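Heads up: the structure comes next, in structure tokens.
The complex appears here without one of its protein chains, the remainder shown in place.
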Amino acid sequence: MAESTRTLLVVSAHAGDFVWRAGGAIAAATLRGERAVVVCVSYGERGESASQWLQGKSLDEIKAIRREEATAAASALGAEIEFLDAGDYPLLESTETVAKLVDVFRRVQPTVVLTHPLADPYNGDHPAAARMALEARVLAQAIGVANSDGTFPTTDEIIGAPPVFFFEPHQPEQSDFKPNVLLDITAAFPMKQKAMECLPAQKHMWEYYTSLAVRRGVQLKRNAGPNLGLPVDTMGEAYVRYYPAVTDILE
Amino acid sequence: MAESTRTLLVVSAHAGDFVWRAGGAIAAATLRGERAVVVCVSYGERGESASQWLQGKSLDEIKAIRREEATAAASALGAEIEFLDAGDYPLLESTETVAKLVDVFRRVQPTVVLTHPLADPYNGDHPAAARMALEARVLAQAIGVANSDGTFPTTDEIIGAPPVFFFEPHQPEQSDFKPNVLLDITAAFPMKQKAMECLPAQKHMWEYYTSLAVRRGVQLKRNAGPNLGLPVDTMGEAYVRYYPAVTDILE
Amino acid sequence: MAESTRTLLVVSAHAGDFVWRAGGAIAAATLRGERAVVVCVSYGERGESASQWLQGKSLDEIKAIRREEATAAASALGAEIEFLDAGDYPLLESTETVAKLVDVFRRVQPTVVLTHPLADPYNGDHPAAARMALEARVLAQAIGVANSDGTFPTTDEIIGAPPVFFFEPHQPEQSDFKPNVLLDITAAFPMKQKAMECLPAQKHMWEYYTSLAVRRGVQLKRNAGPNLGLPVDTMGEAYVRYYPAVTDILE
Amino acid sequence: MAESTRTLLVVSAHAGDFVWRAGGAIAAATLRGERAVVVCVSYGERGESASQWLQGKSLDEIKAIRREEATAAASALGAEIEFLDAGDYPLLESTETVAKLVDVFRRVQPTVVLTHPLADPYNGDHPAAARMALEARVLAQAIGVANSDGTFPTTDEIIGAPPVFFFEPHQPEQSDFKPNVLLDITAAFPMKQKAMECLPAQKHMWEYYTSLAVRRGVQLKRNAGPNLGLPVDTMGEAYVRYYPAVTDILE
Amino acid sequence: MAESTRTLLVVSAHAGDFVWRAGGAIAAATLRGERAVVVCVSYGERGESASQWLQGKSLDEIKAIRREEATAAASALGAEIEFLDAGDYPLLESTETVAKLVDVFRRVQPTVVLTHPLADPYNGDHPAAARMALEARVLAQAIGVANSDGTFPTTDEIIGAPPVFFFEPHQPEQSDFKPNVLLDITAAFPMKQKAMECLPAQKHMWEYYTSLAVRRGVQLKRNAGPNLGLPVDTMGEAYVRYYPAVTDILE
Partner (left out) sequence: MAESTRTLLVVSAHAGDFVWRAGGAIAAATLRGERAVVVCVSYGERGESASQWLQGKSLDEIKAIRREEATAAASALGAEIEFLDAGDYPLLESTETVAKLVDVFRRVQPTVVLTHPLADPYNGDHPAAARMALEARVLAQAIGVANSDGTFPTTDEIIGAPPVFFFEPHQPEQSDFKPNVLLDITAAFPMKQKAMECLPAQKHMWEYYTSLAVRRGVQLKRNAGPNLGLPVDTMGEAYVRYYPAVTDILE
């Protein structure tokens, strides 16, 4: 597939999630000259903005802050970003939000989709976003499912069956997250680092996710074996491929 | 990786298993100019040779027949073949057989390993072979583990960490076999067909595994989506990747 | 139980599902003189009617076509059929649709219930229909749960605890479908064949589901063992029994 | 199948296990005029005879006591009994014991097999016996597997594929025991009661297993529903069917 | 933690559930001088009041009866009780009910939370209540989530991360309930007995749950080992801890 036609779509429950969990994959894609589009279903204005609430900010102010930060982070990763402002804590599943996501899928025509895994006992918004992303991906394939403005898609507008990868939750084992793909993000990591620095309120997370990248890098090297010649400081991100891989070579 | 350095190692419990379950992957490899080596841990002389026992053949005769058939089938696939003659029904796990497999791994230096899945409620020999293959793969990596002749390996002789794929058991759901890789064997299928025809005693299986290849092909197309332009008559084989994939691109 | 009192209820998400996945069980029941009732929760008008959308048909035309086809197929199986027209892609869970299903359960008094399994990563409508069928089955047992017209049921109208079987999804392993019942549909298969032929738009599926019946038949014979004397061309359908079997004999 | 040809084979790790866990099924079979054969792989002389060790009995005395008790209990159930005396705590898996079990399977020609489930974190002997029973059942099907005296079986002597049921372990949830069959043992319970009374050293278990039968009976009635008209004092035993059921009717 | 600050919150789908499944834990807490608060999300007026419907009682009468009984039972356990009257059969998940539960969590400030497990194939109301309890627990932690009257919580009002325990469903194995905590309720059992006797319509359950307490007590002693010196008549309740335990000692 020509690189220019590759497009990564990332569906993120809150405004910051895509940075911590998929920043490496996004930067790796844009470094290759591919397109990357992030959709934040909510701003994380209620559930993930405690410090701003404690500062007495209003709901609208908080949304604006989160939007600005996320926009800067996406920019640091070379990605486009959109916001659905569907509300958080709880992020409610709705036909309206799914319909908006169907439009996004048809407009963006992703070749790869990233989203949250389907279980997270610490944050119900994450699996809610994932369920809507998965549902929208299936609906967007069907020529009988109208766009959100009531028009029907053309055959060019419906999508194929892009593979879906779940990115890593905060407590992977508790979320039944068993990675089956370890992604080398060594070259992309400086961009991820810059994107993380766009989220100053969560400064303690910078180190946490750097340390996680080292850890996943160690595992990546272990699974690659010594023959691949990976450098000592390989950095990684962990993913779960949801549908079977389709391939013409086992490797 | 240069194609000429790719080597597929297939560890098969009985002499016929590799044909039905992995013939497509083997032929696809040799069609690309890669090396493929099949190791049959036993001949399947007791458990999978009922018709020959009913004809009054002796144990040695049956082993010879199975060996000849398997050799012909490997040849039809373009693969080399070796026999460990470790006995079947039951195929007992032993340090001796594992040591022989360690030698094979070090000599062959596989870049990919195929074997049976770890559960099969209908045939305990299959998981026994798989457990020994997995154990040998780990032992062959260690410079402190001697070769079977008591010498110690050099750093060139120990192996890396080649990925392992489990091929499909006869009753996949009962064996908890959930494929995460669907392999396109369309181009390789005529060679698999020829290899199956080297096993005349199981003629009824020819059609069964052809039908299975069609079925896995339909699923492959469904997971690939319409955009990949796969032909209507795509044929497939299903695999479970045992260790996480290591990659620098999600696709 | 007298055969005349046996009644099979099949809850199908879309108009065609019951044919491919449970046609054998339905025909086997009506061949024994039992009653069989199919409820299609939707017509599958958006998600499973691509060819008709491409022909420029209207929504109402497509529903009519699907209804006609499904009615013919049910008739070929000797079954009655009802349509709830609850919409598809997505098939939304609602108290209204559940209430209609409660009425159906109370009116039909099924002795056995068939529906979709609870997971299907390729089609969310299928598990949605199954969840509603299971919920309705429980509600229909309770004398305190009103009928949809607001009246309360009599003790004759509430139902018992009919066993539930899930029929086979299109990609069984990906849907965590591990069959625990293999049903012999050899005698019923010609009727299933006729029912499939009532769905001309999916002609490619006729062969696919015939091949699946052969495959399940082979597994059925393997699990039955040689002693039962099943014919070579035994055809099968696979099911998952959801609740424990209740019996006075282990066999 | 004619009742006179039905034969139940029970493989019990220790001399008492079959009474507590499968006494109802055994009595139900013999009440129907069927044959039932119990094989005790060990006497449970080390691990389940604490009170006799505390009394200073010798190993041989303890074995004799356990043999006598088990023989009486089998008799109370109308069953035959055999002892392999393979040792317990630990009960070691061995080719010798498996070979003896192959002989038993071929001689007894069971139509149904009962044994322990495959996991028990409290007692490794139980799954060891189960693994050997399952292996022997597969080996006994193969005409190429010799009898333990070195002769080869005739086609009459090899067995078919009798269904296997796991009986209930002492701590079911911890042993991942999820019953899928609830057996009505109401009529058989007085015989089970008498069999339990043949094991005076474990008098506290009499009440425990009576209470369990009540509990499983309550669940059985719940799963059967009110329509089957089961009596209030229905007694039950729980089982896990290991292989898929083969049937020509869903019920 | 000072005992006076310990508070147990129990979220019960129907008015009687907390008695059968968690009565021992509640009484044990109040016996230690701790506070215990029960919230009944519904009265169980439709699904668990069959005898009253058969007597021709009205909906309001039945609710009143269930309320009165549950209040008496809570009193017998030394607990406070609240009713949300959210309706049952089905108990619908709603933002309104979740918001009420958020208020309860913030007002009560529980140090431990008990509720139903997340699966119950026999009664969908139970997992629905559990899902709402878990969601409310997470929302109540967030300072950005308003109280149900629209005001925002102070830092004193938001809650910490109290551990959650699932109590035992009626058919534990079918509900995938694998206990990881066995609670000694010997001293508390007489109070549980009294509480059960406040529910005269379910007299048959008194004995059933007494027998269950004996059974769980036997398992508790088995897991504790002989060294702890537990009495012969130890009574128990089984729980599943949902989140990892946090501790500074392994014991």
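Labels for the chains are A, B, C, D and E, by order of writing; each one numbers its residues from 1.
Here is the rule we go by: a contact is a pair of C-beta atoms (placed from the backbone, for glycine too) under 8 Å apart; a residue touches a chain by one contact, two chains touch by 3 or more.
Here the structure is a predicted model, which is why all the values come from computation and not from measurement.
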In the complete complex, the chain left out here touches which of the visible ones? A, B, D, E
Out of E:105, E:165, E:189 or E:209, which residue would touch the omitted chain in the full complex? E:165
Residue numbers in chain E that touch the chain omitted from display: 1, 6, 8, 25, 28-29, 32, 111-112, 114, 141, 159-163, 165, 179-184, 219-220, 222-228, 238-239, 241, 243-251
Touching residues (missing chain, whole complex) on chain A: 122, 170-174, 176-179, 208, 211-212, 214-215, 218-219, 222, 238
Interface residues of chain D (partner: the chain not displayed): 45-47, 49-50, 53-54, 59, 62, 89-90, 92, 121-124, 174
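FYI, only the chains that are shown with their structure count from here on.
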Minimum number of chain-to-chain touching steps separating chain B from chain C: 1
Contact-graph separation of chain A and chain D, given in steps at minimum: 2
Among the chains here, which has the CA centroid at the largest distance from chain A's centroid? D
Measuring from the mean of all protein Cα atoms shown, which chain centre lies nearest? C
Expected list for chain D, residues touching two or more other chains, is 179, 219, 222, 238, 243-244
Show me, using the given definition of touch, all chain pairs that touch one another. A-B, A-C, A-E, B-C, B-D, C-D, C-E, D-E
